[in-house]
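Yeah, one chain of the complex is gone here, protein chain that is, but the others are all in their spots.
Labels for the chains are A, B, C, D and E, by order of writing; each one numbers its residues from 1.
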Amino acid sequence: MLLHLSTWPEVETYLQKSQGIILPLGSTEQHGPTGLIGTDAICAEVISRGVGEATQAMVAPTINVGMALHHTAFPGTISLRPSTLIQVVRDYITCLAKAGFTKFYFINGHGGNIATFKAAFSETYSHLEDLQIPIASKVQCQIANWFMCGSVYRLAKELYGEQEGSHATPSEVAVTQYVYPEAIKKAYLSPEVASGHRIYGAVDFRSHYPDGRMGSNPDLATPEHGKQFYDLAVEELSKGYLEFVSQE
Amino acid sequence: MLLHLSTWPEVETYLQKSQGIILPLGSTEQHGPTGLIGTDAICAEVISRGVGEATQAMVAPTINVGMALHHTAFPGTISLRPSTLIQVVRDYITCLAKAGFTKFYFINGHGGNIATFKAAFSETYSHLEDLQIPIASKVQCQIANWFMCGSVYRLAKELYGEQEGSHATPSEVAVTQYVYPEAIKKAYLSPEVASGHRIYGAVDFRSHYPDGRMGSNPDLATPEHGKQFYDLAVEELSKGYLEFVSQE
Amino acid sequence: MLLHLSTWPEVETYLQKSQGIILPLGSTEQHGPTGLIGTDAICAEVISRGVGEATQAMVAPTINVGMALHHTAFPGTISLRPSTLIQVVRDYITCLAKAGFTKFYFINGHGGNIATFKAAFSETYSHLEDLQIPIASKVQCQIANWFMCGSVYRLAKELYGEQEGSHATPSEVAVTQYVYPEAIKKAYLSPEVASGHRIYGAVDFRSHYPDGRMGSNPDLATPEHGKQFYDLAVEELSKGYLEFVSQE
Amino acid sequence: MLLHLSTWPEVETYLQKSQGIILPLGSTEQHGPTGLIGTDAICAEVISRGVGEATQAMVAPTINVGMALHHTAFPGTISLRPSTLIQVVRDYITCLAKAGFTKFYFINGHGGNIATFKAAFSETYSHLEDLQIPIASKVQCQIANWFMCGSVYRLAKELYGEQEGSHATPSEVAVTQYVYPEAIKKAYLSPEVASGHRIYGAVDFRSHYPDGRMGSNPDLATPEHGKQFYDLAVEELSKGYLEFVSQE
Amino acid sequence: MLLHLSTWPEVETYLQKSQGIILPLGSTEQHGPTGLIGTDAICAEVISRGVGEATQAMVAPTINVGMALHHTAFPGTISLRPSTLIQVVRDYITCLAKAGFTKFYFINGHGGNIATFKAAFSETYSHLEDLQIPIASKVQCQIANWFMCGSVYRLAKELYGEQEGSHATPSEVAVTQYVYPEAIKKAYLSPEVASGHRIYGAVDFRSHYPDGRMGSNPDLATPEHGKQFYDLAVEELSKGYLEFVSQE
Partner (left out) sequence: MLLHLSTWPEVETYLQKSQGIILPLGSTEQHGPTGLIGTDAICAEVISRGVGEATQAMVAPTINVGMALHHTAFPGTISLRPSTLIQVVRDYITCLAKAGFTKFYFINGHGGNIATFKAAFSETYSHLEDLQIPIASKVQCQIANWFMCGSVYRLAKELYGEQEGSHATPSEVAVTQYVYPEAIKKAYLSPEVASGHRIYGAVDFRSHYPDGRMGSNPDLATPEHGKQFYDLAVEELSKGYLEFVSQE
């Protein structure tokens, strides 16, 4: 059930049987010479919708832009600052919690979002308690990273070994190819790809990762792989969601 | 050209011929008993993509959640506060301006966004000048409301007269029906619909507009009308965009 | 009744018969070679006091400095950022609403304030509801621009035609001449005056409007005209205020 | 020279001979049963204008609303939060410093403003250095409290002794009577007046100072005293201003 | 009783007999060629602990970093901006007030903190009232500057006369020598020491106070003096604390 394709009376009805909601969480950032700038949002959205269908859960509109400041030296990247994102998350959850939602399951496509969203959850719990709405102490947020699912991780290892890398990975590129086969990009990818340097600021990042990839070989991706990753992630995260909403 | 389906080298290439970008601007808010919660985002997105195709312009990911605080007494509405949105807009434009974009054309689907975005543009111009990047004084933002296009307005008048109303209007519902014919909702709509009360806070709004509509009769909408509105808006805003990017 | 010339027991008494208050809203910004930097505040203040007398309404101290970032490349301009102004408005209204005021009528002298104040009103309604004070949902703010009064507009058209322009207009200059005849300034005004360029950042503004005027000829202003504009604005806004406070 | 009665070319000319500006700093807060809510702003404004005339200095529009949170349990009080005021001061000074002003002399009528403005000055110096404008390191702010002038203090002691008190004092009331003889208020003032309790929050304040006075007897004030205080303050602060602007 | 060496049940027990807490407030800033960068924190901490022992009061962890922006042109200085500190103080007091503390006694070692903390107290009182916790109106904060104790001041005058100065003073250096005799630093101190220039921004400060001292001769300090200052401050502030907590 997609929130943006629902009416408010439908949401009202939904809340009588469930207080859970899935929020797809992406990023708009460079993904190397061939990866789509929307990769993280595309993956998070499609998997969220799959989980939503499998679990009858409400799915919110995708958060397209996240915390990608370290990618901003590459054109096309858009990032919010962490301090902005904390306010964004606070606003989202406050609106939805006032309406009765208490279980917020963020399906995330970008590692760089994790820290900021965890910080934002803490800030939001405290804010809701300050508002003294009775539901405040029941609000729970969880961030579920599809790319860290055990099954996904194992398949990526099996298919790509070390060439999975950690950014612009063949696994995430494969999912985008599955969703948008018409947007598969080709470009020369140097077989030598930078890796091993920690992430600091944007200028530093680009100087160490000149083409934007981090240890990955996205040339290995295929739409068929993408379908496999999608299926695994949907299955694992559907379980995760159901467990989450069923816990006290 | 959709930013999220592009690679960073493609953006780099694009910037050599154009510094313009279209940003679809929606909202996630109640639209009466039969209007979709995503109505404003859906309309802004589809029209933006139409304009993007017609003008070869880059189209950014849709800003799904805007300023809809007055709708938050209805479940399913998500709103940012204006102070949050100002930071969001600042972050978006700062990232893109550093990369070389200077012409920001927001195609907007929600009247409630206008004031906050205009405020945000002023804040951002000043911020960019403070950053002392050479491009700062060239950055220009414009908000183009598809529902205020002369041609759209005239057609709505012709088709619906007074029943167009000002929220959950048949014209915007028609566009969503054109885009998502599978999501056309039916529900009883009282022929007596509230109108004429100004917009203040959320509780006040719901008490005056109990089913969420403002003077409108969305039952009049059809997908065919939606196609007409879409075509008119794309044509008029394409001209608007081209004029905007060609001005000094 | 001027708030700054009242005592707190007088305010307490006033609140028993009315919960309305008028807030004059100006700006401190360049108004061309001959217009006073305080033009917008002067006009808003004098008209507010006229309306206050005509309607027995409380008038707050003038907000002298508003949103004029686009004028800051001219010396003497002082502007708050929109994000600052939102906090200012929130603080004003929160203080006054806690005391019992619910109807806030901003008489505004500067077009550049409109967007930011509308955004600020939305932010404030939401803030007051979060504070859970019982009066929260009754708080209503309205911005009334004296220069947009129908009667004012018609007189300006009649007296000045196209030479009214849109900044440093003869109509607003006339009102300041009526209030401060001793401060009528003379300087050479080029008959060719810039117009038609949209407003973006401060540097861009000054490069397009080198002497600060926007299409206007303030030489046409006279103190007598000022008196006429004043009378018309007071009459029209007095009606507007009374309607506003009488509405539910 | 009053900024709001000047044109921008006049400001440009002024800056060639002086970079100093006087900013009157008041408050909008209860001043006991007979003191005007605008007392602090009225005093600061009239004295600032006197100093401006005596020294040929530019005088900015009065900051009418300051830090008076502890008075907000009395109706009619308007206060900004310190965090808001810091942004306001930053915005004022940044605008004026970019235009060339470097010496900011705040003539203050309210003790409660002092801490917040000193904090704001520190924040602003640092902000200006971050902006890297060449003038940054020359910007200097000073807060001059007219009621702490040695000559004023001595006269108050002489005229009123212990009955001067520390809020709604006869000396400040006298100045307002001198400026607005038509607004002299009469009300029964209990001869027993609270004093000696430190200032904490608004509720605490009102519970300890039930009529708003702090140890004062404003019944002693006369317009003639007001004139004397005015003359002394203008003389002493004029010296203070000239010293300030002449220092490196 | 030191908070950081207590358990939460011990704090719970403490709160049954007292709602007072001492918060040592320092700074991390240059103190001339021989003064320790931690001088203000060291003094505040040791004296706070002395007062805590003498009065059986709870002592919070030391706030090591305060408002020292004007010292930031010297390496090793760390300062928060006033706007940051206001949030820090708000967070500290909100946490402790929710737990039941109402009397906050800040023992301060740095003059530059005073304004910002007073502003922060005002902001916090208002915030707590907005939270509508019943204890809100009982929360009281006081800042007690050990270096302004009458007894300390007299001893400094007696021992050092004019050479006490106002920053990197022999009295504060003496206290650090008493606490850390192993960290007594020696360096050539010019007998000519700058003084008399007001404090503005960091660059201005360093240009006027090139070695960081303000009119002081820290060479006069001895650990024995430090013991004397410590004893006097502990005695005087213990009285101050007991008075503070016993007041309504």
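Here is the rule we use: a residue touches a chain if its C-beta (ideal position, glycine included) is under 8 Å from a C-beta of that chain, and two chains touch if they have at least 3 such contacts.
What you are looking at is a predicted structure, and each value in this text was computed from that prediction instead of being measured.
Peer 1: Out of A:L5, A:L69, A:A174 or A:V193, which touches the unshown chain?
Peer 2: Per the contact definition at the top, the residue touching the missing chain is A:L69.
Peer 1: List the residues of chain A that touch the chain left out of this view.
Peer 2: 67, 69-70, 72, 81-83, 86-87, 112, 114-116, 118-123, 125-126, 128-129, 136-142, 198, 200-204, 207
Peer 1: Contacts of chain E with the missing chain: which residues?
Peer 2: Listed in rising order, the touching residues are 2-12, 15, 28, 30-38, 41-42, 60-65, 72, 74-81, 83-84, 87-88, 90-92, 95-96, 98-100, 180, 183, 185, 187, 212.
We adopt the following convention: only the chains that are shown with their structure count from here on.
Peer 1: What chain lies farthest away from chain A once each centre is taken as the mean of the Cα atoms?
Peer 2: The most distant chain relative to chain A turns out to be D.
Peer 1: Taking all residue numbers at the chain D/chain E interface, are over half used by both copies (same) or under half (different)?
Peer 2: Both copies, chain D as well as chain E, present the same residues to each other, with over half of the numbers appearing on both sides.
Peer 1: Determine, among D-E, B-C or C-D, the equivalent of interface A-B; equivalence here requires over half of the contact pairs to be the same by residue number.
Peer 2: Checked against A-B: the matching pair is C-D.
Peer 1: Cα centroid separation between chain B and chain D, in whole Å?
Peer 2: Each chain's C-alpha centroid was found; their separation is 46 Å.
Peer 1: Counting only Cα atoms for the centres, state how far chain B is from chain C in Å.
Peer 2: 29
Peer 1: Can you list the residues of chain E that touch 2 or more other chains?
Peer 2: Residues 132 of chain E touch two or more partner chains.
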